[in-house]
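Here is the structure we will look at.
What follows is chain A.
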Amino acid sequence: MTPLEILTLLITLVGVFFIVVSSIGLVRLPDLYTRVHAGGKSGTLGIIGVLLGAGIFFISDLRIVFKMLLLIAFFFITAPVAAHMLDRAAFLTGVKPMEDTTPNELAGRYDPETRQLS
Partner candidate 1 sequence: MAHHLFLPLIVPLLSASVATIIVRQHGWVRVIAVAATLFNLGYGAWLLVTIAATGRQVTQAAGWSAPFGITLVADGLSAIMLVLTALLTLVTIGYSFATVDARQERFYYYPLLLLLLFGCSGAFLTGDLFNLYVWFEILLVASFGLITLGGSRGQLEGGLKYVVLNLFGSICFLVGAGLLYGVAGTLNMAHLAERLSTIQDASLVTAVAGFFLVAFGSKAGLAPLFFWLPTSYHTPNIAVTALFGGLLTKVGIYALYRVFGTVFQSELARLAPLILVVAGVTMVVGVIGAMAQVNVRRILAFHIVSQVGYMAMGLGLVSVAGMTAGILFMAHNIVVKTALFLIGGAAEHLTGTGELKQMGGMARREPMLALLWLLASFALVGVPPLTGFFGKLGLIQAGLAQEQWLIVGVAATVSLFTLFSMLKIWNEVFWKKAYSDLSAMPRAGVGLLAPAAVLVAVSIAMGIGAAPTLEYSALAAEQVFDTASLVRDVCGPNGCEAVELAVGH
Partner candidate 2 sequence: MIWLNLLLALTWVMITGASGIVDWIIGLVFGFVILWLSWRSFFDEPFTLRRYLQLRTRNPLLTIWRWLRFIGFGFVEIVKSNIAMARAVLAPKLQIKPGIVAIPLDVQSDAGITTLANLITLTPGTVTLDVSSDRKTLYIHTFSVGDPEQLRRRTKAEFERRVLELLP
Partner candidate 3 sequence: MTLILSLVVGTLFAGGIYLMLRRSVVKLILGLVLLSHGANLLLFLMGDGLIKARPPFVKPEAGVAPPDSADPLIQALILTAIVISFGLLTFVMALAYRADQAVESDDLDAMTSTDRL
């Protein structure tokens, strides 16, 4: 194995590790809001790791490196938005947080008619 390959493998390993963590989180965590943590954070870092690994592997081809960077940026920008959207949708559709979620400063802040948040 060339050093490049080793590096690739290592970084990819890290990425895969975090993706696995997010999967496990998704399975193990008790309520939706905590699962969003797992998906939104670990999943993002994991995929970034994998992409980075590929970027390093193809480091000689700048086009690919750039594409990988573009993708990483894309995930950085979009993953949190998705998490936010999901949490919000869940909250609005009445998905209950796990029992000892305290404080819950959002409770009752949505106007039931207009969905305006005060």
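On how the list was made: all candidates are chains of the complex that A comes from, given by their letters.
Convention: contacts are C-beta pairs under 8 Å (C-beta built on N, C-alpha and C of every residue); 3 or more make two chains touch, one makes a residue touch a chain; residues count from 1.
Because the structure is predicted, anything quoted here is derived from the model rather than measured.
All listed chains 1, 2 or 3 share the complex with chain A, though the touching one is 2.
Those residues of chain A that touch candidate 2 in the complex are listed here as 17-18, 21-22, 24-25, 28-31, 33-34, 36-38, 40-42, 44-45, 61-63, 66-67, 70, 76-77, 79-81, 83-84, 87-88, 91, 97-98, 100-107, 109, 116-118.
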